[in-house]
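Shown below is the structure under consideration.
Complex shown without one protein chain; remaining protein chains in place.
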Amino acid sequence: MKNNRKTFVRAIITYAALVACAVVLILPFLWVLSTSVKGDQQIFTIPPQFIPEKIHWENYIEVFKRMPFLTYFLNSSFITIITIIGVVLSSSLVAYAFACLHWPGRDGVFVLVLATMMLPMQVTMIPIFVFFKELGWLNTFKPLTIPAFFGGGAFNIFVLRQFFLTVPQSLLDAARIDGCSEFRIYWNIVLPLAKPALATVAILTFLFSWNDFLGPLIYLSDQIKGTLALGLAIFTGQHQTEWGLLMAASVMMMAPIIIIFFFFQRYFIQAFMASGIKG
Amino acid sequence: MLKNLLKKAAFSFLTIVTFWFLFGYSPSKKIPDDGKKHIQLWIITGQKEEIPYSVRMFNTVQDSIVIDLTAIPWQEHEKKILTAILSGNPPDLVSQFIPVAQWAARLALTPIDDFIQTDQFDTTVFFPALWQEMKWKGQTFALPWKTASYAFFYNNGLFKEAGLDPSKPPKTWSDVIEYSKKLVRRDEQGRLEQMGFIADYGVLPGHGDMPTSILIAWQLGAQFLSADGSKVSITNAATVKGLEWVVNFNRSYDTKELSAFISGFGYAEQHAFLSNKVAMMCLQNTFIEHINLYRPNMDYTVCPIPSFEGSTTVSSSGSWWLGIPRGARHSKSAWEFMKFAVGEKTQIEESLEMEEPLFPANHLAANDPAFIKDEKTRVFVKQMELSHSPAVVPLTHGVFWREYTMARERAVRGLQTPLEALEQAEKQVQLELDKAVRYDNYVRREIRFESRSNNFSN
Partner (left out) sequence: MLNPISQTLKSPLRKKQASLALLFLSPWIIGFIVFGIYPMVMSFYYSLCRYDVLRIPQFIGWLNYQELIFDDPYFWQSIWNTLYFTAFRTPLSIIGSLLLAVLVNSALRGMRIFRTIYFVPSIVTGVALSVLWMWMLNPQYGLVNNALAFFGIPGPLWLQSPDWSKPAMVLMNLWSIGGGRMLVFLAALQSIPNSLYESVDIDGGGWWHKFYYITIPMLSPVIFLWTILDVIFSLQVFTEAYVMTKGGPLNSTLFYNLYLYFKAFDDYSMGYASAMAWILLIITLLITLIQFRLGKRWVHYN
């Protein structure tokens, strides 16, 4: 009896905390939503209105008129999907080598990997741009997608390495004794265990690639190759910004991410694996 | 067994297809093969995306050259142009507004003196300040295309409320102080509700207007750069006086209440001038678009910027210019368009048609009655005749304005006297200018050396 009451009270407190945090955190997004249906004159009124008097649904239609939304959407999707595949595959391979294999100089090289994250991109973008120019990859999707297959970035390697390190070495060694090849250990044992980490890397890569503005800006010259992030920039001018349209376009850009996240959440939940060894 | 094989085959096939897409796929656009020269023009998107009148007309009045227009976004446009030049395959024409010298000094533009000579192009048609900006080390690099200028705005309604006559604009800065005193209002708790004039309203990014202190400095004859371009002068008497005037003006208010008041300024209809918070301001003609959008029925007057007894009014005009990037393939055709675009008739028609309230750089066009439709436009055009370009220290443009803005802030907040603040700014800018000049000399020497050694090898 007493336990039930205790559980009930705890549930109430938990829900209260959840709701309080939710209200606070979601506020900016609600403002984005509400601004997306406002006309230019209603956006900065005092006091701020969350529900505008007149709802301008036509903002969303206007966005389609002002930029080739479908083309940009397809381009963004193509680039992002390929990038996610590349990143997940290559960064997990590399992380495996850093976490589950032992070789001389391993940790030293890892520090070098970390170091690549520490140099601001403002100074690396020019040498990299010149490099792509020499390769003749300018004005194509290649600079935006192919690097993903060559390591996937220090950040992703780091995240996955930390996760792989939590896989007990004994488990791996047992598999090796059984005659498993390293690749099979990687593919059949470690990867499935790391689903939450892989899902996280996938979602973060999605975010990064989908919202990437500077990359497409400097590598893509033809309008037909543009991405959504570039399209958004149409609404920000030198002196004025068309807030209603910008927010409408932003909402449409964010929608896929939210939807995908909502439905793929189960990958973040992982039942505890009964390995038998830990006991 | 077979199933396994099939699986492996399917997997390999998928992999190959993926890689093919990866390496081979990009949507592409075909340039129509119509025997005409196609040249690329990049302009930065204005408020609305429209094809400029001049581009449309040019494509129709002649049929050997076609302009392919690309509108690039405002955000990071400099990087895009920079990387395009770096790629060796830049557009044939570019429209920009940061000082020409910044691009020209870095060898990013093609000089157009030969074109001007050959075609006997009349360069006196431009406003003098704009034309000056096009030159660097004796060569010309661009043609001014559009511009904007500053004037003095005041709120008729608030004038009337304060007992001032809206038909009598303030002519001197002393008038401004006098009028201001009458235009101050406070609420029941004694907090500022309304001010007469605000000198430097550039706190919010994107609202960085030309500081009044610089306008005053120009009126008093400030020269920021020595004739040979090697010494910068920010502590000259005129500049110091300009800053002192602003600091003293702000002193008549309490610092805290002023900060609190300014912090309530915002965007759109919350702009201080539109929300009746400040009665008089120095603003650009592009601000009129703002007024028409957010408060179309506002009753206001535009007049020349006040000055001191014995000195004339002044304004600030930056220019949007047209230039040919280094490495462009069709520079002659690009030049043809440039001439066309700055022609008097084209400029008038374009200004009338476009929604951007920018002025023609061609002063014949700007003074044409067809263009000057109302009193306000007349005032702005007159101001442009007397304007200065903000590119006062072209080689270190960014540094100069950052340092000046910081110095102004320090002086206005009372952390330093105007002279001290400007001295610090001058020291920093001079340091950077020295570095820039030395590097510039180095590059020139190397280029001359290279071309000489190439001659030898020939």
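Just so it is clear, A and B label the chains in written order, and each chain counts residues from 1 on its own.
Just so it is clear, a contact is a pair of C-beta atoms (placed from the backbone, for glycine too) under 8 Å apart; a residue touches a chain by one contact, two chains touch by 3 or more.
Just so we're clear, the structure is a prediction, and the values are computed from it rather than from any experiment.
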Residue among B:106, B:135 or B:345 that touches the chain left out of view: B:106
Residue ranges of chain A at the interface with the undisplayed chain: 11, 14-15, 17-18, 21-22, 25-29, 31-32, 44, 46-48, 90, 93-94, 96-97, 101-104, 106, 111-120, 122-124, 126-128, 131, 147, 149-151, 154-155, 158-159, 162, 165-170, 173-174, 176-177, 182, 186, 196-197, 199-200, 203-204, 207, 211, 213, 232, 236, 241, 243, 246-247, 250, 254, 257-258, 261-262, 265, 268-270, 272, 278
Positions on chain B contacted by the hidden chain, ascending: 75, 78-79, 82, 85-86, 102, 106-108, 203-205, 259-260, 262-264, 266-267, 270, 396, 398-399, 402, 406, 409-410, 413, 415, 431-432, 435, 438-439, 442-443, 446
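Everything that follows uses one rule, which is that only the chains that are shown with their structure count from here on.
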Between chain A and chain B, centroid-to-centroid distance (C-alpha), Å: 37
Chain B contact footprint on chain A (complex, rising order): 40-41, 43-46, 66, 71, 75, 78, 82, 85, 126, 129-130, 133, 138-142, 145-146, 149, 213-214, 217-218, 221-225, 230, 233-234, 236-240, 242
Footprint of chain A on chain B - complex, ascending: 18, 21-23, 25-29, 44-47, 49, 70, 73-76, 79-80, 83-84, 86-89, 206, 266-270, 286, 289-290, 293-294
